[in-house]
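Complex shown without one protein chain; remaining protein chains in place.
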Amino acid sequence: MDAPVNTNLLELYRTMRRIRTFEERVGELFVRGQSAGSMLHLSIGEESSAAGVCAAMKPQDTFTTHHRGHGIFLARGADPKRMMAEIGGKETGYCRGKGGSMHIADMALGHLGANAIVGGGIPAVIGAGLSSRHLKQDSVSIAFFGDGAMQQGILYESMNMASLWNLPVLFVCINNQYGMGTRIDQATRNTAFDQRAKAFGLNGAVVDGLDVEEVQAAARWLVDEARAGKPGFLSVEVYRFFGHARMDKSPYREEAEELEGRKKDPVLFARNKLIDTGIEEERILDELDKAIAAEMDATIDFAVESKAPPLGSMFKDVYAAGEPEPESVRARIDRVLARDDA
Amino acid sequence: MDAPVNTNLLELYRTMRRIRTFEERVGELFVRGQSAGSMLHLSIGEESSAAGVCAAMKPQDTFTTHHRGHGIFLARGADPKRMMAEIGGKETGYCRGKGGSMHIADMALGHLGANAIVGGGIPAVIGAGLSSRHLKQDSVSIAFFGDGAMQQGILYESMNMASLWNLPVLFVCINNQYGMGTRIDQATRNTAFDQRAKAFGLNGAVVDGLDVEEVQAAARWLVDEARAGKPGFLSVEVYRFFGHARMDKSPYREEAEELEGRKKDPVLFARNKLIDTGIEEERILDELDKAIAAEMDATIDFAVESKAPPLGSMFKDVYAAGEPEPESVRARIDRVLARDDA
Amino acid sequence: MMTSMTYRDALRKALDDAMTDDSSIVVIGEEVGRYGGAYGVTKDLIKIHGADRLIDTPISEPAIVGTAVGAAMTGLRPVAELMYIDFLGMTMDQLANQAAKIRYMFGGQIGVPMVLRTQGGTGRSAGAQHSQSLEAWVMHTPGLRLAMPATVADAYHLLRQSLTKPDPVVFIEHKALYTRKEEIDLDADPLPWGKAAVRRQGDDLVIVTYSRQVFYALEAADALARKGIEATVIDLRTLNPLDFDTVREHVERVGKAMVVSEGVMTSGVAAELAARISEECFDFLEQPVLRVAGEDIPISVSQELESGSVPSARMIADVAARMMA
Partner (left out) sequence: MMTSMTYRDALRKALDDAMTDDSSIVVIGEEVGRYGGAYGVTKDLIKIHGADRLIDTPISEPAIVGTAVGAAMTGLRPVAELMYIDFLGMTMDQLANQAAKIRYMFGGQIGVPMVLRTQGGTGRSAGAQHSQSLEAWVMHTPGLRLAMPATVADAYHLLRQSLTKPDPVVFIEHKALYTRKEEIDLDADPLPWGKAAVRRQGDDLVIVTYSRQVFYALEAADALARKGIEATVIDLRTLNPLDFDTVREHVERVGKAMVVSEGVMTSGVAAELAARISEECFDFLEQPVLRVAGEDIPISVSQELESGSVPSARMIADVAARMMA
């Protein structure tokens, strides 16, 4: 055990456990047919990337995520009830039920938005980096994305700009080894992704996601450097425990591989480390876990009991309030037919 | 003089001189107001990249170019008359006057097309590489582009595919130090571009474009490797002698820099080398140059005397012959008004 | 011989049969091989035709389309798959500036015989970035053919026909139709490419539509029939070429027309159809051509909001009934 023992490991564990449990509840919501949307992507197995990186962020920092971003948002301090409501497509959700799991966002926490376009949220951090400098916000902006986005060209355009302009920006690849059914070595030849970042002049690191403290340490270095004007890239190596989306049974990978992969469990690893190093007793952790389970159970009830957005809200927020609004098809037809009658 | 003395240097010189002289004539055509199009990009100063790389190609090989591709096409064996006619927007041109300088192509010589979109022609070589393998064409496909395209994401997507699929493909960056008014170090931080290619698993090299034989040697290695299934990348370092387009006087760069840059003249360098190493006498080279001048003078006459495409050709070749064609706006209106009259 | 088949299976069979007949066909896209396609259209084709012809790609949409362009120019007949039409925005340069213009710009030297298969539309509460109907962008691009099958038979035949065309075809499936099953006779002669199908004939109103809205229009027509209103329903099948002759013939006969499209109303396909009918059938129209189309808003993930954003059988029937009032 030569990873640095950090007194905040308990906090990191708590964050990871909350993510794990939340995601399990999201799966339940889906199975009960109460989530909005046919696609739900769970971050089970990847908790260390979310917890480790977010622990290195400051309140003023901003970020974008990919479609598998529940964990990151929770680690950043999201209210799991409002998250679950949004995933359920309810009015009480972060986006009033219009966005859902793949389009969750919260300006208060600097969450510039999840994205259903692989790579789509990456360049926004360049803009946020410009704002940070121009408006003296002292903020770092982080783009979180999957290994699949490593093959999207816009990532390299963004890396190049960050490097060229010395922006306070960090690119974080959560390398869970798969993009849908495609194992990473079926998508690219050289998976030492930090080489790409370095070739563009960024700081770059690859870290094993088993130990959240190592993730945090790497992130801290890179975030601090970014804040000082040297942007960076971090790839966190984890394993996607389950299917791509909730319904995917991963027929394209061997069970043996999955069993092996799931051994790389950052939540369990942190738990054992807490116990082994004497930071916390198992009994206390059991209680913590139970409290989290209860907290997360309540999110389902909240989501289920919340109201769906009213049909009329459909025409709201296409443009800012007070600006010319779209006319509904029905209203137009009514108008035309009424004239016709007249 | 420790570059390998190659007996085909004379041939390479001839190619480069033809390019230089052709481009000078293109400039004249433009000044005379007889070129089609407001944009004309000359490759003066870059002749070694065209001559060196094309000398490493086999007849079955294919390629795409950027907007500054006259030299490459000439080095590949194009008929300068048909080129000049195309640049003049004439019916006798390679594309019947519809394409012009930026959209010249010739399937007979494997020229899959120049492109007015920076980076736009790059991914086509991936497809050509697939065809080569699938149809056993034993061909290599080469994408030529400028340093500006090094910041277009599609290049990295393409490199990744080439590497992943072991395609017979080569990426050639003609690094003339500028993208319009932007010096390369104002567009990117790390100009050791081969590092990017290597990070994606390709062979990579950077070569000084002063000596065409060095370009050819590097290209030969990379083309041979590509043919054997290991794709590569080559950056040829040259200097853009004149403005971005014919009308650009490059106010954004110092005259001192230009004078220094133009010392890096691959045509002059090869000429001196031919004389210094005793391969050819100056007198003979003078005659060769004169013959080339005469050949290229004739291209202008050919272009100027050729006919513009007939107006009716406008509706041709949107789709293949025999397929449903677009109706002209006038024809439709005639039809509608005729019915109306009836 | 009559068989019962889903839209998905008909598409799969079209690819399978075409690949058997033409060894130059390769399929290029994300998850098209081992996974069998995000919507299962290429399921197990890799076992039949091999990994050399069902080429799983990285997530690089611009380069996927560009690869297809290059392959099509050099002897292959690629089928590029875009998992969602919503990703078109990443690829419009390769599609509209390259694929669509190459034959023309190069003076007719060469064509780009590729098919871009993709799927669009609402119906799976997939949210704003996975539910769009962007066919108007394609229809507005000269050089691109555009096929949008509604029926199972058309899923098969239009795809087979697309795979013989000398020019790029954008082939848009509808995500809500994959599981739709129909009795069909695949041996029967198909309608020619570029010909609209009159799915129902009636003398009171013509409904011109395509893709999933064909079924909504037919459902609406049934409801209208119960009120004594008889509608003609025209399924355009391909938007380029557009069989306006069939539309004209029926609109002139009937004198009333409605166009239906799931795409956003403004500047969309419905606008083109309405403009064209209004222009060409002016003297025969008793009423304005009405557009029933997608609202001018993004699609919500919420199911109610999603289905409220696009035409429904009920809305078509309502509007039609009011046109006849």
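Note that the chains are named A, B and C in the order they appear, and that numbering of residues resets to 1 at the start of each chain.
The working rule: a residue touches a chain if its C-beta (ideal position, glycine included) is under 8 Å from a C-beta of that chain, and two chains touch if they have at least 3 such contacts.
None of the values given here were measured: they were computed from a predicted structure.
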Where does the absent chain touch, in terms of which shown chains it meets?
-> A, B, C
Chain not shown: contacting residue from C:83, C:184, C:290 or C:317 | C:290
Residue among A:153, A:179, A:204 or A:231 that touches the chain left out of view = A:153
Filtering B:107, B:135 or B:336 for touch with the omitted chain leaves B:336
Residue, one of A:45, A:69 or A:99, that touches the chain absent here = A:99
Of the residues in subunit B, which ones touch the absent chain?
-> 36-39, 89, 97-103, 115-120, 148-149, 151-153, 179-182, 186-188, 252, 308-309, 311, 313-315, 318, 326-330, 333, 336-337, 340
Which subunit C residues would touch the chain omitted from the figure, given the whole complex?
-> 62, 86-97, 100-101, 104-105, 127-129, 136-137, 139-143, 240, 242, 263-264, 266-272, 274-276, 278-280, 282, 285, 287-291, 295-298, 300
List the subunit A residues touching the unshown chain?
-> 62, 64, 93-99, 103, 105-107, 112-113, 115, 117, 120-135, 137, 141, 153-154, 157-158, 160-161, 164-165, 316-321, 323-324, 326, 335-336, 339-340
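One rule holds in what follows: only the chains that are shown with their structure count from here on.
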Centre-to-centre on C-alpha atoms, which chain is most distant from subunit A?
-> B
Where subunit B touches two or more other chains at once, the residues are 153-154, 157, 160, 164
At which residue positions does subunit C touch at least two other chains?
-> 58, 60, 62-63
